[in-house]
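See below for the structure under consideration.
Of the protein chains in this complex, one is absent; all others appear in place.
By letter and in written order, the chains are A, B, C, D, E, F and G; residue numbering begins at 1 in each of them.
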Amino acid sequence: MDVDHVSSLLREFKTGELSLEETVEKLKILPYEDLEFAKLDHHRLIRQGFAEVVFCQGKTVEQVQAIVQRLAEYNHSILATRASKEMYTAVKAVVADAEYHELARLITVERQKPPVDSERFILVMSAGTSDIPVAEEAAVTAEIMGNEVRRVYDVGVAGIHRLLDQRQLIEQANVLIVVAGMEGALASVVGGMAAKPVIAVPTSIGYGASFGGLAALLSMLNSCAAGIAVVNIDNGFGAGRLASIINQMR
Amino acid sequence: MDVDHVSSLLREFKTGELSLEETVEKLKILPYEDLEFAKLDHHRLIRQGFAEVVFCQGKTVEQVQAIVQRLAEYNHSILATRASKEMYTAVKAVVADAEYHELARLITVERQKPPVDSERFILVMSAGTSDIPVAEEAAVTAEIMGNEVRRVYDVGVAGIHRLLDQRQLIEQANVLIVVAGMEGALASVVGGMAAKPVIAVPTSIGYGASFGGLAALLSMLNSCAAGIAVVNIDNGFGAGRLASIINQMR
Amino acid sequence: MDVDHVSSLLREFKTGELSLEETVEKLKILPYEDLEFAKLDHHRLIRQGFAEVVFCQGKTVEQVQAIVQRLAEYNHSILATRASKEMYTAVKAVVADAEYHELARLITVERQKPPVDSERFILVMSAGTSDIPVAEEAAVTAEIMGNEVRRVYDVGVAGIHRLLDQRQLIEQANVLIVVAGMEGALASVVGGMAAKPVIAVPTSIGYGASFGGLAALLSMLNSCAAGIAVVNIDNGFGAGRLASIINQMR
Amino acid sequence: MDVDHVSSLLREFKTGELSLEETVEKLKILPYEDLEFAKLDHHRLIRQGFAEVVFCQGKTVEQVQAIVQRLAEYNHSILATRASKEMYTAVKAVVADAEYHELARLITVERQKPPVDSERFILVMSAGTSDIPVAEEAAVTAEIMGNEVRRVYDVGVAGIHRLLDQRQLIEQANVLIVVAGMEGALASVVGGMAAKPVIAVPTSIGYGASFGGLAALLSMLNSCAAGIAVVNIDNGFGAGRLASIINQMR
Amino acid sequence: MDVDHVSSLLREFKTGELSLEETVEKLKILPYEDLEFAKLDHHRLIRQGFAEVVFCQGKTVEQVQAIVQRLAEYNHSILATRASKEMYTAVKAVVADAEYHELARLITVERQKPPVDSERFILVMSAGTSDIPVAEEAAVTAEIMGNEVRRVYDVGVAGIHRLLDQRQLIEQANVLIVVAGMEGALASVVGGMAAKPVIAVPTSIGYGASFGGLAALLSMLNSCAAGIAVVNIDNGFGAGRLASIINQMR
Amino acid sequence: MDVDHVSSLLREFKTGELSLEETVEKLKILPYEDLEFAKLDHHRLIRQGFAEVVFCQGKTVEQVQAIVQRLAEYNHSILATRASKEMYTAVKAVVADAEYHELARLITVERQKPPVDSERFILVMSAGTSDIPVAEEAAVTAEIMGNEVRRVYDVGVAGIHRLLDQRQLIEQANVLIVVAGMEGALASVVGGMAAKPVIAVPTSIGYGASFGGLAALLSMLNSCAAGIAVVNIDNGFGAGRLASIINQMR
Amino acid sequence: MDVDHVSSLLREFKTGELSLEETVEKLKILPYEDLEFAKLDHHRLIRQGFAEVVFCQGKTVEQVQAIVQRLAEYNHSILATRASKEMYTAVKAVVADAEYHELARLITVERQKPPVDSERFILVMSAGTSDIPVAEEAAVTAEIMGNEVRRVYDVGVAGIHRLLDQRQLIEQANVLIVVAGMEGALASVVGGMAAKPVIAVPTSIGYGASFGGLAALLSMLNSCAAGIAVVNIDNGFGAGRLASIINQMR
Partner (left out) sequence: MDVDHVSSLLREFKTGELSLEETVEKLKILPYEDLEFAKLDHHRLIRQGFAEVVFCQGKTVEQVQAIVQRLAEYNHSILATRASKEMYTAVKAVVADAEYHELARLITVERQKPPVDSERFILVMSAGTSDIPVAEEAAVTAEIMGNEVRRVYDVGVAGIHRLLDQRQLIEQANVLIVVAGMEGALASVVGGMAAKPVIAVPTSIGYGASFGGLAALLSMLNSCAAGIAVVNIDNGFGAGRLASIINQMR
């Protein structure tokens, strides 16, 4: 409950600008827009610092199109995840400045670059080349939310010198995102190298007993290095979002 | 065993209308029709208040067509679940008034609207837009069985104000169906808001560690709110059927 | 948000009985009591028709004792689940009329019998003798919440005639609770016998590939009979609570 | 080690018909044929009463074709399971009397009907229409191995009267094969109705928490009825083979 | 429904020996005894050839005692599985001729040896010494049900010559029970050696990735040898019961 | 590799203070102490801002005692997790100022309070009273690492008003730790209420289909609220450590 | 850290050939090549005896093409696993002597045959014909790494004589690779037949409760035969690589 909002409502009620019924009604109404199949939370920008992000999986192309169109009327920056190319084409038809990041399957709209503190950067690392799509989802998410992002890809632990070579960059980073499939060991090694928050993203890269990313997920959850937290398998967006929140704390 | 039916058989036997053999035979025969590949339970309408519902998955198009055709000769209302468009086309050819609900993948025939008590409504809620197909399966099922149904979609807990805004509707509902994928938390929050039966339907919406709906299923089974029961993942039909039974109790 | 409560607060504010700050504060305060380690929801009796139920597992004996003692000051009926005998002894020392149901591991206090409609009864069935503790948890829960309960135990499907013999009782019941371990098939058979709501409770009775009740849980979730919903493994309380809610609907 | 075979070899060695080296070599050689990618066990007809059965999954079309062709030179009856239509076409080109059972995905060759004892029949039951392909795999397997087979399909427990109506047939059967997906409860009920061996076949029919047949599998393994054994999910062939072995015991 | 029983009831009704109500009532009554916490199926001896077997796990000592006592009044042979020593002591106090098989955790009463056909024997094999308790449960079960049983223990596949040495015995056996923990490979090898029914019993012997017997269970279900069926992990009783049914078929 | 350290070594080598062999040797030696059964990483204080934390599970009492004793010689603050009371007694004998947090099973030594910025606090929330031990592990960990910590316990989502009442505190917190068992829904609701990093800790509180905390873990990983990361089940320490790292970033 | 390399760097520094900064920098640089999306570990040939192997799954065709092209400039032998035909075509366009092993899905380049000790051979065995693709992946891997390889396919344990017939070959082999799906029992039997290292490769061949190779994996991990180690499901490459390392030890 927003105290200021309630206070001003109460004052309007006291002065008679609002009736008892109107006041009760307004107290219950919060700022979202109802498209019937979706309730757009336009308040989220204020509450959480970024507009509602569209999760496209399971939605029809028409639904994605309508939602992005509406959001684009109220927001400078928009992000839609797990979007197919077909969804992008439909969106592009109604939001001309929408862009598509094919590897990361993201649709973005960015009308006004947020100010970026280039000193405080997020480092996105991937264990293998095959993990890059998820790493890019994290990186682009963090960028559109106003962060400096650097990328170091293909530094899996089987060639530990490639990783040790990045020590300086790791130490300079403000937040680390570690993206790895297979056994996900990269998170533990990086976690032991610096005292910065490490967000581990297991990927579904692998086969057999990787069980769709379960191996990497369990590995990361059981990391012997403290200071690591984990997001869902292939959830580059979640990692990028959390890294952005941490990176923008003062 | 139906006592009245047995009594009347016994009386006919005593009066000689039926021989000993005939009576024994009749006692064993129950009212279903054998299509060889299916045994149609025409008795179910009497026993359970609605005709046998056709589960189309794994059946051939020809089987679905034949079953619906036969059921349509004996019943006013028919429901077939998990039906493909191809199945619908085949059914339509022999049962002209069949309708198809594409999102919900249901075939329905409704020749005589059952009386509906519009005061006692079932509220179908979905956490996200992507959960709507399952929610619609529940809603249409409850409607064809003679219930007033209201829908509130996209009220997931990450924007709790959207949900709290529905409090009045939640309190007025007679039975609640909560459809949610991902972490399925909506069921717990709704379960704590009213003292009405809550039927929770986990959906397979999600990815990675959702494991095809397992996350939502386990979440709902372990709900800290009492008064919640759970049906199978994506089983909108089962939820609609149970809600209908509860809603029509007096 | 309770509309009446808000309205009366607003009126007091308008008349000056409450200052702006007091009104804002009151709007935020809801009726629970903070024991620091627990927040007692005294409002729940009004909101959900029964006092907050104490889940004893994982709590210390002292915590259970303190919580029940406080609840006993505000409520006529109290229920504490998964309580050890040691917990009961500690509670008994401070709430003299507390009772212990050993098999069901429940502590109850019942100072004023709620009115019971003996026509509308809940039927609790168990597949085996070993399932009785969970069945009793369900039955006692439903009784203390003001329901007529009947019990039919040891009617597993391997001796189907024992079950068929209960057909009349099954048809007369208003709500059915089916408690079964092992393969949990009882729920499906009962579900096909009547058009009443069936709440299925899987139990952890079994061994080997029962995996602590997983077999019965999956079996019940996949029941071919419609109108069944499932609660957590061994969750007799949840089934009793839901059955009570349904049974008391009008 | 075949005693007779060894004895005759030893005798030939003693008489000098075989040299020491030849005898040692022969003792090691057992009757199979090496196609390099497959070792055809022509001995199996003698050892187990039926020729080697071809498991087609994972084999190339060419491999299936070559194997069946070779087997057809030495055997009267041939069975190939999990065969695609494309495999059948290739086989048909080289073994003209091969037949294809589309639902059951079986290729059969039957040049000489084995004698069948029609008094001792195997009863194949399915819970639903969707389970028929697996049931047919069992039935055709048993038939080609020389058994009388009867079929009762769509007698799931949710309409228990349809099942009870088959009691006489169940009691007359010599061996029972129960094919069921979803919760697989049919096996337990049938298991309690007669004292004949019941072979339970879980199927992958279902969705959500059926987890590809796991629910039915666990259900059947945990059956409260004794005298039931279980084969792999969708393994109609294995059930048919075992039923045949049992049915032909004297 | 027993046709003879119904016929005779109908005749008595026609002659007036039974009134309409009495006849209806009798038609519904089946022969079991209700101890409230258990319904003793005295009819099972007739229906399935052996008295109801008591599953002791999860029952109280008093319940086991009372059940066995009642069964002992009506049956010559009694079997109680998964019985603790404490249960046995309680039973012994009321059924003096009860015996306890400690390794197999069985209580048996055997007042009249059933006739045994010693030519047709069941062969119980165990892969290791640690699997003997489960193997004994199977063997004693089969013996009390009137079968000749032979035992071959500790013939795991890692020393294949120990197993091959039993070939003659394997070929002579009528039914084979193969008990194995760890990887359960014994079932497959035995299954390939003879054309007799093989009942495989996975045990929970093992550690780590045996996951309580899951490894052996899955192994046996996926056996490359046809003619094998599987019972629950550690279910020696079920295997013995099924082997007895098969062994006594003619 | 520490550039300054290497540089100074190289300078000593150039001036002849170190021989070639000595320099090579020193380049390889890093500052840890070898107790044979443990390698104490005294360097960790410098590298990661806190001394090595002792994970006691699986260690002998003697090992824990020796490790803590050695660490106490080099560090002001020590933390040992998952310590039994017996371990604490042994430690206390050699490190007199060690303290034991019984609920949280932590041994701490704190000789010099680190400076704490009381404006920037970490908020530790628990869904239930039973989750408090894990929550305390997180809270004490964060405190000994120099953070202001506030606690709000028993605010599970089934009584959503108890949680909403904490909105102001949630908004003021710098980092949030959400500890919840059962269905773990608290994390999602809190995650939607503020734009601060949320570290979710699933607990093993629950039963049946909670599968030792798996339900809460999956629920949190699949949270519909962005900005949440998850640590291992019951890993209060890891959450406290990560929250401390984030809270101390500038 | 390579002592010689460091020593020579130090000497160059002492003589002034390298400055302090240059020396520090060189100490950190290790020989790999950065393609941005991949870091090619050209050092691996020296460190591990074979060039970096390309894991193609999850990479784009362009990435695979570029990586193989670069590797081909520095190495005589190249191996790329899990390569599609489309990838091969792209590689072939830039590396003319690349070859494709269709069944095994391998791309190889082999410009200079390594010397092979034909006395010490690796024996690759498969349980079934369907396991051959994985077996070939192992065999070709071992061959390109310079080993003599022999193949024995389709010797599953259900026809144990086919396997026993290979005893001599098994005893002569230096390392054994056992490839098996379904229940994977072949590994245990082979493991008991010789005192050579056995590398077991579970395959995903099977259906139902094979759960994508899980059954074979668990079976092999729980083998009662000592001296067996297991690689990932379908990981023929890993087995071939390890066998090569062992086979080339002296």
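In this text, a contact is a pair of C-beta atoms (placed from the backbone, for glycine too) under 8 Å apart; a residue touches a chain by one contact, two chains touch by 3 or more.
Note that the coordinates shown come from a computational prediction; the quantities given were computed from them, not determined experimentally.
Trainee: Counting the whole assembly, list the visible chains that the omitted chain makes contact with.
Mentor: A, D, E, F, G
Trainee: Specify the residue from the set F:Ala98, F:Val124 or F:Ile233 that touches the hidden chain.
Mentor: The one listed residue touching the chain not shown is F:Ile233.
Trainee: Using the definition of touch stated at the top, determine which of A:Leu9, A:Val53, A:Val68 or A:Ala127 touches the missing chain.
Mentor: Of the candidates A:Leu9, A:Val53, A:Val68 or A:Ala127, A:Ala127 is in touch with the missing chain.
Trainee: With the missing chain put back, one of G:Val95, G:Val109, G:Leu164 or G:Ala180 would touch it. Which one?
Mentor: Of the listed residues, the one touching the omitted chain is G:Leu164.
Trainee: Tell me which of F:Glu12, F:Asp41, F:Glu99 or F:Glu148 is the one touching the absent chain.
Mentor: Checking each option in F:Glu12, F:Asp41, F:Glu99 or F:Glu148, the one touching the absent chain turns out to be F:Asp41.
Trainee: Using the definition of touch stated at the top, determine which of A:Ala185, A:Ile199 or A:Ala229 touches the missing chain.
Mentor: With A:Ala185, A:Ile199 or A:Ala229 as choices, the missing chain is touched by A:Ala185.
Trainee: Over the whole complex, note the residues of chain F touching the chain we left out.
Mentor: For chain F, the residues touching the absent chain are 28-30, 32, 36-39, 41, 43-44, 52, 55, 57-59, 63, 67, 82, 202, 204, 212-214, 217, 232-235.
Trainee: With the missing chain put back, which residues of chain D would touch it? List them for me.
Mentor: Output for chain D: 1, 3, 6-7, 10-11, 13-14, 20, 23-24, 27-28.
Trainee: If the missing chain were put back, which residues of chain G would it touch?
Mentor: Touching the chain left out of view, chain G contributes residues 1, 3, 47-49, 53, 164, 167-168, 174, 192-197, 199, 217, 221-222, 226-233, 237-239, 241-242, 245-246, 249-250.
Everything that follows uses one rule, which is that only the chains that are shown with their structure count from here on.
Trainee: Among B-D, D-E or F-G, whose interface repeats B-C's (more than half the contact pairs identical)?
Mentor: It is D-E that reproduces the contact pattern of B-C.
Trainee: Any idea how many Å lie between the Cα centroids of chain B and chain E?
Mentor: 40
Trainee: Indicate the whole-number Å distance between the mean C-alpha point of chain A and the mean C-alpha point of chain E.
Mentor: 58
Trainee: Among all residues of chain A, which ones touch two or more of the remaining chains?
Mentor: Residues 1, 28, 164, 167, 217, 232-233.
Trainee: Pairwise, which chains touch?
Mentor: By the stated definition, chains touch in these pairs: A-B, A-C, A-F, A-G, B-C, B-D, B-E, B-F, C-D, C-E, C-F, D-E, D-G, E-G, F-G.
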